[in-house]
Structure formats: C-alpha cells, structure tokens
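Here the complex is missing a single protein chain, while all its other protein chains stay put.
Chain IDs A and B follow the sequence of writing; residue 1 opens each chain.
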Amino acid sequence: MAEITLQHYLVTGAVLFSLGLFAVMTRRNAVAVLMGIELILNAANINFVAFSKYTAGGLNGQVFSVFVIVLAAAEAAVAMAIILALYYNLKTIYVDEADRMRG
Amino acid sequence: MTILIPLLPLLGFTIQMFFGKRLPRGGDFLCISLMFTTLVLSILTFIRIFSHGDPNYIETFGFEWIVLGDMNLSFGFLLDTLTGVMLIVVSLVSFLIHLYSVGYMHGDPRYSRYFGYLGIFSFSMLGLILTDNLFGLYIFWELVGLSSYLLIGFWFEKKSAADAGKKAFLTTRIGDIGMFIGIMIIFGAIGKLGFHDVFQAVANGEFGGTLLTVAGVCLFMGAVGKSAQFPLHVWLPDAMEGPTPVSALIHAATMVAAGVYMIGRIFVVFTPDALLVIAYVGAFTAIFAATIAIVMNDIKRVLAYSTLSQLGFMVMALGAGGYVAGLFHLMTHAFFKALLFLGAGSVIHAVHSQDVRDMGGLRKKMPITFWTFLAATLAISGVPGFSGFFSKDAILAATLEKAMLHPSTFLLPFLGFTAAGITAFYMFRLVFLTFFGKPRNEEKYRHAHESPWVMTVPLVILGILAVCSAWGGWFQNYVTKPSLETYATVQMIDEHADASHVTAVETSHAVAVDHADDHHDVAHTAHNYAMALSIIIALGGILIAYLTYMKGKISADRMMKKYKGIHTVLTNKYYIDEFYGKTFIAFTLALARVSRWIDTYIIDGLVNGISRLTVLSSDIAGSFDNIVVDGMVNTVADFSIAVGGKLRRLQTGRVQNYILWVVIALLVIFYFKVF
Partner (left out) sequence: METSTIIFYFFMLMTLASAAFVVTTKNVVYAAFALLGTFFGVAALYIFLNADFIAAVQVLVYVGGILILIIFGVMLTHRVMDVELRVKTIQVFPAFISALLLVIILVTVVLETRWPLGEAEQVTSTTRGIGMLIMNDYLLPFEIISVLLLMALVGAVLLARRER
C-alpha cells in the first residue's frame, strides 16, 4: 500500500468495468445503458494508460486510448441518435420494450 | 349339312325366347318353317343313307373336344340306318305337332314361349339321335329332360301341372343317375366314350364279365326313367297335365322313345344277363300298365298307360333279342300314338272335357277325327294290314323264339300275348265309349264340332302313316341287329386254345351269333306261331270290348261291383304313388329339413360367428391404432411443443438478457481456463 503499483490501476479498471457491465445488463432506460457503456470504455482506457506507464512499451498505450476516446465519442453520438429514433418509433426509451424479435 | 338339323330348332328356341312376343302371330310361322326345313333335311339325309342300299352303312364325322393326356373326348355325329329312321320320326312328328299346336294353343297367353320350348325340345331330341358318344348322349339326355319339364309344366299356374313337371324331372333324374354311373364305369374301364371305341373295347374282350353287366344295367336305368318302365313309370300319367300336343310329342313319339333308342344304339354292350333283366322289366311294365288302362275314364290317362304298356313291349323285345322288332315298333308306335293323342286333343278341344263319361256318339260330329282315331286303334291292336300289326307281331315272335331256345324264359311270351290282348280290349273300349252310342252329356254334345284344318291335316297324315308305314318290309331290310364281331379288331382265338379266354370272349358277345344257322329255323317257327296267336288274341280283345260296350251283353257295371276290390286297386294304380310318397319322398323331405336346420343354425351360425369375430378384431385393431399408435405420435408432438415452449423463453427479444448470457458464458470459460 505504500506505493501505487500497476495492480491498483488494473483493479480500478476491473471494478469500473464490472460496474459498467452491470449497468448495461440491468438498466431499463436506454440512456442509462449508454452511460454504462461509457464506463466500460473508460475502464479499458485506464488499463491502456496504466500499462503504457508501467511497461516498456512507450506511449503506444496512450495512443490507443486516444483512439478509444474518439471512438467512444462517435459511438455515443450514434447511440443517442438510435435512442431518439427508438423513442420516435416505439414511443418508449425502455430497452426491454423493444422486443419485436421476441420468440 | 347334317349339323343344321338340330341347330335350326335351337335357333327357333333362341329367337322365340327373346323376341317371340314381338313377332307377328307370336312367331309360330317362324318355328313351323324352321321345323319344316329340318324335316326336309332329315328326309334328304334319310334318302342319302338308304340310297346306299347297305344296312351296315355308317357315316361319321367328329372333332376332338377335350384332350387330357390319355383321356380323349371327341364330339361328333354318327349316321347309320337307325339314325336315318329316327331323324324322320322325330322331325316329322315334331313338325306335325308344331302345325297342330297352332290350332290347339290358340289364344294361350304364353303362345310364343310354347313354340320356343318345342324348339329346344326338338333340338335336344335330334342331338340325342345324332351324337356318336356316351357323353354327348348324356348331355342331350338331360336337355330332353329339361325341355320336357318346361313343356309338361307349361300351365304352371295350375298346381297339378307344376307338380307334374317336377315329378317328371325328378323321376327321370333318378334313372339318369344310374345311367351316369354306367357311363362312369365304362369310362373308368376303357377311358373313352365314343360308341365305336366302346364297342371295339367290348368286342376285343378288354371289358367284360360282371362289371360289364353292371354297367349295362346301370345304363338301362336311364332308359327305365326316360321310357317310364316300372318302377320309375309314375311320372308319365301325371305328365298328362301338359297340353295335349305336348303329350303327343313327348310321350307318344319322341322323348319316351329315347330310352328305347339308347338301348338299341348301345345294344352290343349288354351281356346276356343284362338283356334278361331288360326283357323282364319290359314285360312286367307292359302287362302292369295294360291292367290299369282298363279302368281309366280320362282319355289321356288311358293313352298314357297305353304308352307305358307299348314301351314295355319295345323294351321287352330288345331284351329278348328282337332288336329289329323293338325298333320297328318304336317307329310305328310313334306314328299311331301321336295320332291317338292328337285325336284325343281334337275331341277334348271340341267337348271341353277329358272324361269319357261326358262323351259318346261323337263320330257323327267329328268324322275326320273318328276315322283317323279308328285307324290308329286298329294299328295298336295289331289288326293285320296295319303297321302296328307287323311290328307287334315281330315282337311277339321274338319273345316266342327266345322262349323256344331258352325255355326258362316262357314268362316273356306269356305276358306279352296277354298284354296284347288287353291292349286291344281297352283301346276299343275307348273308341266305343267316345265315338259310338248315345251321347252321355247332351250339352257338350251340342257344342261339339270338327277341329280346324291345322289340327285335322296332321291327323290325316299320321293316319296314312299308321296304316302304311310298315308296308314293303323296307324296315327289316335296312335296319339290322348289330353284331359284336363287326367291332372286334383283335383276332378271334381258336376255340380250343385257352378255355378261360374262350369263356370271356363268349360272354362278351352280346346276343351274338353263336348258333347262327340254328336260329333261322327257330325264328321261322316262332314267327308263324306268333302271327296266328296274335291275330286270335287281338280279335278276341276287340270282341269282348264290343260285347261289353256296344251290345251291352256283358255289363261293365256288374263286373265292376263283382270285382270291387280289384277295380279299386286298379283305379288307384296299385297305390304305387302313395307308397312312394310315404317312403322315398317322405324320407327325402325329412333329409331336406335336417339339412336346412344344419344350414341355418350351424353353418350360418359359423359364418355369423366368424363375422362377429372379424368385427371384434377390427375394433381391437382400430382402438389399438387410435390409442397406442396415435398416443405415441401425440406424445412425441406434445413433448416437442413443451420443450419448444420452454426454450422459447430464451428468446426474450431483450438485448440485455442476451448480454447476461454472454457474460455467463464468459465466466464459464474463465472458470475452465483459470482453475
């Protein structure tokens, strides 16, 4: 506990990831699900940067995380558009009500 | 050409049965013309055969019908002098009957059908005469039986007529069974049924002794039935229920003669023992029937018993060795008996009654009928000059000759002469009662009139034949007794060589020519005696009848009262019908009842039981199918539905559920990887 090691960051990332996954699996509100996804992406980013610092890879990890952030942005925009489209068509933002493919 | 002879009447039958009613006049002219053509063809055939001038002339043609390995049945025709005579007799009488029936059956509701039946009868009879083998003989024999059944029971609305038809058929059937057994014995022994082949086999000694006698007697049984010898005579008097022309055709001239013809045809097959049986049966029948004829009051009954008696004569003659005599009498009898029946029919038609007690003095009213009837009666009584005299005389001579050679057979001529005397008596009784004296029924007498030309012309033609047919002795020249040797193909063994073989050969000779030369002298002596005796007896019989019924010297009524017992027995025909009724018929009916019971309860019960069983088992199968099989199928289907129903829940359509499953799967993989 004296020193902040790689494991600290990795554990943070793992917990954050699980929380994000939980949010995705559990929440009914589509926006809340989107938030969960952002959490997951952030967790991955932390892992990248942590590895970038603690291993002999140079700045490659950080470059990856730049790309991840860009992708997250693009994906968030598209997701929001989808949520709005969903709302206009099904009049709901609860994802469990989008069960047209129900068996 | 010959084949047309039987086929033309058959054609008539076929047309009549299908179209008769629609033809003008009911088709009678068609049948008459067909029959006339047949007659012409028969005459031509007769002339052709006789022009050869050879009594032994034989003409045959045939074709093979069934060939099975060794067995060979062929069908064909055999024409010899006997056939020629028979053809004339049958077709002439049949033709005259056709003509007569136009008048007699006028106005009958089934007029056209009657002529159809006449047609099939003629066909059967002609076929019978022409065939050349035992099998064909049997077939036509049965056909004749069938046709006679149809004709006797023609007025079947009357119960007595329908019964008579049945009785005729069944009684002759019994005789036919015997005949069939005889045929089977021969077939079993020889394997062939053609006349020529059979005669050859007998002549060669292949077939002889007791078996041959038995076969002969069995074949004779057929004749007993068809020619109404004792004890199968019962059907003939009842058969008078049929129309009178039918009686004339069937019972006087043709069908009953079939039996006699058959005996003549297969004459060489009979052993001396068989012939003796035949002779005695004939003799007994002759006298038996004659006694009954005395007391009958129905014209047709008298004539029926007279027929029985005359048939007995013919059979007796053949049995005694008088081949020519018997067949000669066959021909003359055909003519005068047919005439007698047609004449009786004419009287019945005029007076509308068959009872002699309703008649009397009719000769003034029906001259043609009277004179022709008288001619026939003179013939049957054996008055010299008439045809019947020559033939009856020949018969009596034959029996006398036989008795002279074999004194043990003295009964034959004794019965023969007695019967001849009685015959003369009852025939003239009939004539006197019908045509002479005062009319006993005024009303009927007033209505009486001579019959139309279609009926009297046949009477005249037959009358002429009754008188003339024997003149010239042509018959005896052309029809001769067959001898067994003519058929033998094997060389005759020297008589001294093998004793047993000689005996066999000797017994297989029918009534052969063992003592050829001795015979001639005996024959002449017998002939002279017979002639004298028969003339005396005939005139005696006529005299007694004259005294009784014309002059009244002997009172018939007093005789009746004096011999009441005998009279009653005779009137009731010796109670034979009653006897048969109580024994054979009752037994057969009981058997029928038993059979019916078995059929109804046992056999039908069995069938019903099986059907119920079948229904039951099919029910079981059905329910098995429904419950088990369908059950299995349904279970499988239900299971699929249940599983599907459960699995369906996985498809929630919610992505989050799917993500959860992914995570779980991931965890599982981690578990296996890490731990």
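One rule holds in what follows: contacts are C-beta pairs under 8 Å (C-beta built on N, C-alpha and C of every residue); 3 or more make two chains touch, one makes a residue touch a chain.
Everything numeric in this text was worked out from a predicted model, so none of it was measured.
Residues of chain B that touch the chain left out of the display are 654, 656-657, 660, 663-664, 666-667, 670, 674. The chain not shown here touches chain A at positions 1-4, 6-12, 14-23, 25-32, 34-36, 38-39, 42, 45-46, 49-50, 52-60, 62-63, 65-67, 69-78, 80-85, 87-88, 93-94, 96.
We take it that only the chains that are shown with their structure count from here on.
Within the complex formed with chain A, the chain B residues making contact are 648-656, 659-660, 663. Within the complex, the chain A residues that touch chain B are 21, 24-26, 33, 95-96, 98-103.
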